[in-house]
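My questions all concern the structure below.
One chain of protein is taken out of this complex; the other chains stay put.
Up next, chain A:
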Amino acid sequence: MSDLAKEKAARLLKKRGSVSSLGSHDVRAKETRDKTKDSISTVSYIDEPGHHDDNPRPAVQMENTFQLAPYRRFPVLTVNDILKDVLASYLQEEKYEAELCRQMTKTISEVIKARVKDLMVPRYKIIVLISIGQLSDQNMRIGSRCLWDASNDTFSSHTFKNSSLFAVANVYAVYFE
């Protein structure tokens, strides 16, 4: 990754104090393998939720807000622009290389998350999913379905392509009732 892009990302993330797996080595990713006659499957997940031994927080009692719907809806078009902007600026001149793109996906997803958080849309949980792949003769299909409340939850998606790679960015926004 070019130094300029790395610095830009580091500054952005430091300003927001966000925790990410970019620099830290204590993120525990677990994997289990399974093999059948002609296929292999691997499951991976980050540290199981709800099982933190250090400093268990007492369950927070939330008061009723009597609020049925979000006061401010998630700005899909603004997020579309953010995705276009970030993907173009980080990937315009890059060639596909395994190590570079590994770091790049992590960086881009953190940067997009930080910028979407900056929009300060209250009570929305954000999921950002980035895939960067090499352009060769292969074919690929990406699909997703969501079980959620269609009136409040939404998503935003953007694809970027240059001569040697393609990138797909998906942002899902889920309202926290």
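The definition used in the following text is that a residue touches a chain if its C-beta (ideal position, glycine included) is under 8 Å from a C-beta of that chain, and two chains touch if they have at least 3 such contacts; residues count from 1.
Everything that follows uses one rule, which is that contacts and distances are computed from a predicted model.
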item	value
Undisplayed chain, where the name is taken from the UniProt record, one of "Dynein light chain Tctex-type 1", "Auxin-responsive protein", "Transmembrane emp24 domain-containing protein 3 isoform X2" or "AP complex subunit sigma"	"Dynein light chain Tctex-type 1"
Contact set of chain A toward the excluded chain (per top definition)	20, 32, 34, 36, 38-46, 48-50, 52, 57, 59, 64, 96, 98, 101-102, 104-106, 108-110, 112-113, 116-117, 125-149, 153, 170, 172, 174, 176-177
